[in-house]
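A single protein chain has been omitted from the complex, and every remaining protein chain is retained in its original position.
Labels A, B and C are assigned to the chains in the order they are written; within every chain, residues are numbered from 1.
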Amino acid sequence: MTTETVKKEQGPAGGSAGAGELVLETSGVTLRFGGLTSLDNVELRMRRGEVLAVIGPNGAGKTSLFNSLTGAYVPQEGRIVFRPREGGEHSLLGAKPHVVSQWGLARTFQNIRLFGALTALENVKIAAETRLKSGPVSIMLGLPNARKAERASDRRAHEVLSYVGLLGKMNELAGSLSYGDQRRLEIARALATDPEVLLLDEPAAGTNPTEKLELEELIRRINTELGVSVLLIEHDMRLVMSVADRVMVLNFGKKIAEGSPSQVQRDPAVIEAYLGAVAEEDEAAVGQVVAEDVSGPAVRKAGTREDAGTGAGTGTGAEAARRDTEEHE
Amino acid sequence: MSIKTSSAEGAGQDSPSTTAPLSAAARLRRVRWYQEPRWRRLGALLALAVTLRLMTGEEGTTQDLFLALREDFTGVGLWVWLAIAVAVWAVREFLADQTSSAVEGTKKVSAGPLERVRQVWSADKRVRMGVLTAVLALVVFGPLGVERYWQQVLVDQIAIFVLLAIGLNVVIGWAGLLDLGFIAFFAIGAYSAAYWTGSLPVQPPVALNNFLVLPIAVLTCLVAGVILGAPTLRLRGDYLAIVTLGFHEIVYLMAKNADGVTEGARGVKVDRFSIDLGFFSYEWKLDPMPYYWLLVVFIVLAIFLFLRLEHSKVGRAWTAIREDEVAAAATGVPTVRYKLMAFAIGASTSGVAGVAYASKVGYFNPENFAILLSILVLAYVIFGGMGSIPGVLFGAAFLVWLPEYLREWVDPKDRYMYLGALLVIMMIYRPQGVLPSRRRKRELRMAEAGVGGADATGPAEGRQP
Amino acid sequence: MLNKTIVKLAIPMAVGALALTGCGGGDSGSGDAYKIAFQGPLSGDNVQLGQNMENGIKLAIDQANAGGDLGFEVEYVPVDDQGLPDKATAAAQKAIDDESVVAVIGPAFSGPADTAAEVYGAAGLVALSSSATRPDLTTKGYETFLRAVPNDSAQGAGMAKYLSGKVKAEKVVVVDDKTDYGIGLADVAEKDLKAAGVEVVRQSVPQKTPDYSAAAKNVTKNKPDALVYAGYYQDAGPFAKKLKEAGFDGVAMSGDGTNDAQFIQLAGDASDGWLLTCPCTDATKEDATKKFAADYEKEFKQAPGTYSAESYDAAMMIIEEIKKLHEDGGVERQALVDALRAAKYKGLTKEFSFDDKGEFTNQTIYLYQVKGEGIEYQGSVDELAG
Partner (left out) sequence: MSLSEFWDFLVLGVVLGSLYAVIAIGYTLVYGVLQLLNFAHSEVFMFGGYGGLLALTALIPESTPSGMGSVAYVLIGMLAGAALGGAVAFGLERVAYRPLRRHRAPRLVFLITAIGASFFLYNLAGKLFGRNPLPMPSMYENKKVLSVFGAELTITQVLILVSAVAMMVGLDYVVNRTKMGSGIRAVAQDPEVASLMGVDIDKVVSRTFVLGGLLGGAAGFLFGTNSQVWYTMGFLPGITAFAAAVLGGIGNVRGAMLGGLMLGVVETMTVGLWGDDWRYVGAFVVLVLVLMVRPTGILGERVGRTA
């Protein structure tokens, strides 16, 4: 990976101020689980205001990358820098997740992680409140600043919910919303933290075509209207092609390509990664294969003990047990 | 309950993911006659009859180890129980339809008015306020009418444990932290009271009035909670449980062994509450009621403050952490801070209880803070319905009252046997507790449907790598 | 599902069980009846001690009633404090609330006695404890508290006197069991031994320690001439066994908590030679005592344990005083307090009388020794130690 690759393409950066300035930058990020290398020397450069998509087959390390960016994982090597609008820079490597969020990076999860027993409104309020200053004492005593904070978070949550179109369902339990609504609620929750960069982990997984279209529009609006830079993991190529300014491809933890959507699509290394030896240029086919892959996470048991990324360990374990059982039956 | 409904329920309630393959596998196996549900039910009922016979049978002695067993298995009692078991079984198996229709009938009859009451309750705010005022009045003045013995029980045990349970509810019910060492803070509160009133071998800089000790004890417990919490709160579930248990054991043994500081097992004598403002002075003496009213004030105050917390950003953050810590952190919730907050708030409530307790009983020793109590308070909270203030109030009050009441009916030595059985039965029928909180109820329903884990006390999930 | 329905069915059965066991209480005699309450650990960790005492009292009451010459009935009321100070006020209140209770035997433990005695005092109800031995209980001005047992000072002093005077021990390990009783006793023994110029190593082994071998090793590594164990027979049993295994060959001594036939049963031949002090006179020689043991065993299917006989004595003494008052017209709580204060009574275990603070006057300590299968009387410590 060299700087040349980055310079090579001039994707249409989003319209906001400071376009072209790097908002998120990683270099040499390497993450290992035991003997397994999940991320291998990954370079990522994200400009302020762009929509950058990260694609790659299952197990390529996309979610590990997200987890490393948001402080959930701490890579053994490398540098991760976030530059907020007001200037300065924060190293995200090993930063605590809630701090990362407060700096301005918000994320959603591949296997939706809403607070299911809370209402949609409460879900969003939790996010909106994290920047408000009111301590437990003032809350217990019902001091004015606590009431003000409560009103502020209420207002903000209503705003965000109406922005994603869930205002009508704000008193429904998050767990009982439809799949597409849950995806949108997760985005709303992330938005409520007032992020500069939004990390979306497969937002379209498990949604139906109409919901997908709505989602596409929502991402675009968030990017253009709110000026939020979006880092997107997605398997649905159609969605990627339509919203992403640039695409970065990971395979086996390594970056194998980067460029505009159309460039990447034609990249032989990418096709190889998705289809193995069969050289097939049909995008649709790529999309299809990928779509099949996606069904995996959707049926995965909810509340699994392992998050994505450590899944490999469990898989082999279960397989070993299965082998054992078969041997002895 | 009929056979049909029960089998239908069985199919409905078992989660599809486990039953479907199971029943498929079961079909492959040969079902022997004794494995048929009907006969298994009979077998289980007979086993139950034997257990009940043992529970109610002869008192054993160490002199003759087999005495109780011999008596229990040869006496008439066994046959009575077995006959009852067979009768129950027969009614259930062969007269199922009649009984179930009768049950359904009564349910229908009672459903109508109950529904109306519920509607009135939720519709009219005045009704709710009225009922609450009436309940409060009953709580405040009702005990004047009972025997003094029950007044003592009410103060020494029920009110104190209610206060403790309210504190523990913050930790486990709201923040979802499994704390098996809660009584340690109670002990710290009580010993603070002893220290600051000058009752310990080590003297304080100034001896204070018991009321002035309250804020100090709250602060001490707060600090103790943070000291315990800070290093341990990254542990989850069972690991946190055993560490808090260890913390309790350490505090308990300190109290017991550090004779020079705490008087050890000899125990401490503490002055009672008193107020002297010059123009007004009052001393709490032997009469339990003044203590009771004081404790009611503490309890009402705690409830009032904590309810505000529950419906604020803090309560929401706790729920978020309880449900999904990773997502909560990613949403910007400083999880460790909120967990510490829960720990500290719970601990300081416990501190208040400790001071009140020390100042009421006037004398205590380390055995008053035995590990079993930590476990019991936990049981009170979950029995009542964790996360719900009315539930916790009821759970603590009922389960403290019950063993005292059982004294009249069973051998006092066996009281906890019945309490244990009650806990098991309750948890099978109402895992959410008697009066569960709305959030908690939803969590459980979702857990049963296979979504989510319902509490944050799951297996440890360390930060990777 | 199966289990659920079964448990559901269990509830009516359980209710039935409660009903069955609940029957049989509540009938009261027709003539004059006085109630004697016992406050002690009737549930909880120390229930066995409570049961020993309760049985002794029950036996006394039954025998008194069966005697037929009382002219009134004596009834028994148990109040349970679980051996915990905080439960004691409520327990005491229960006895006080019952207006026909004229006397209380107990509280059994010193901690509960400290909280309950004040309540009893305010109610003017006598609390006669045959087992709460902490010395300071009688110095706090509790008005109705009488102690029918020599306090720890007497016994600890007796132990020290014997070990320093007779055994001529130079180094003694004093082990307590971390209970109120054990610590009180060990404190006094330690103090008096030191005063007599004996080197003392103090150790604590909490009750119900899962493994006594380390504790035994801790004793033997000090190479003492003698050991004082201040605790109950339940723990002295395994401790003695492990001491023998660890090769302890000095003089082993323990107090009245261990002076019990069950100590020999638990320790086996490891108990051989143990010296046991007791404020009680010879418990095996006299016919009355033998008869008591036989009656007790017949009634409760177990041998009398620690404090059974003392409680029996206490109950008998109270009944005798009630009888006198009853003959004089009537039994009032306060009158009974005064009568008991002045009473002199010769029981199975000792002669009872109290000083003006309610302290037991007879502070003589006797020495026993385990020999083979039995505990043999040696004589009073004062005489033996000379």
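Just so it is clear, contacts are C-beta pairs under 8 Å (C-beta built on N, C-alpha and C of every residue); 3 or more make two chains touch, one makes a residue touch a chain.
In this text, all values refer to a predicted model and were calculated from it rather than measured experimentally.
Considering the whole complex, the residue from B:69, B:140, B:223 or B:303 that touches the absent chain is B:69.
Only one of the listed residues, B:234, B:272, B:308 or B:407, touches the absent chain: B:234.
Touch with the chain that is not drawn comes from one residue among C:111, C:238 or C:358, which is C:238.
Not every partner is drawn; the one left out touches chain B at residues 13-15, 17-18, 21-22, 25-26, 47, 54-55, 59-63, 65-66, 68-69, 72, 172, 178, 231-232, 234-235, 237-239, 241-243, 245-247, 249-250, 253-254, 256-257, 371, 375, 378-379, 382-383, 386, 411, 413-414, 416-417, 419-424, 426-428, 431, 443-444, 447-448, 450, 453-455, 457-460, 462. Residues of chain C in touch with the missing chain: 1, 3-4, 7, 45, 47-48, 51, 178, 203-206, 208-215, 217-218, 221, 234, 237-238, 245, 262, 265-268, 302, 305.
Note that in this section only the chains that are shown with their structure count from here on.
In terms of inter-chain touching, the protein chains here are arranged end to end in an open line.
The central chain of the assembly on a C-alpha centroid basis is B. Ranked by how far their CA centres sit from the centre of chain A, the chains are topped by C. As a whole-number value, the distance joining the C-alpha centres of chain A and chain C reads 72 Å. Separating the CA-averaged centres of chain B and chain C is a span of 35 Å.
Residues of chain B touching chain C in their complex: 1, 6-7, 9-10, 13-14, 37, 40-41, 44-45, 48-49, 52, 55-56, 61-64, 67, 81, 84-85, 88-89, 92, 147-149, 151-153, 156-157, 256-257, 264-267, 269, 286, 288, 357, 361-365, 367-368, 404, 407-413, 415-416, 418, 421, 424-425, 428-429. Those residues of chain B whose C-beta lies close enough to touch chain A in the complex are 305-306, 308-309, 312-314, 316-317, 319-320, 323-324, 326-335, 341, 345, 439-440, 442-443, 446, 450-453, 458-459, 461, 463-465. Contact residues of chain C toward chain B in the complex are 1-14, 16-18, 20-22, 25, 42-43, 47, 51, 78, 80, 83-87, 89-90, 93-94, 96-97, 111, 114-115, 118-119, 122, 134, 178-180, 183-184, 204, 206, 262, 297, 300-303.
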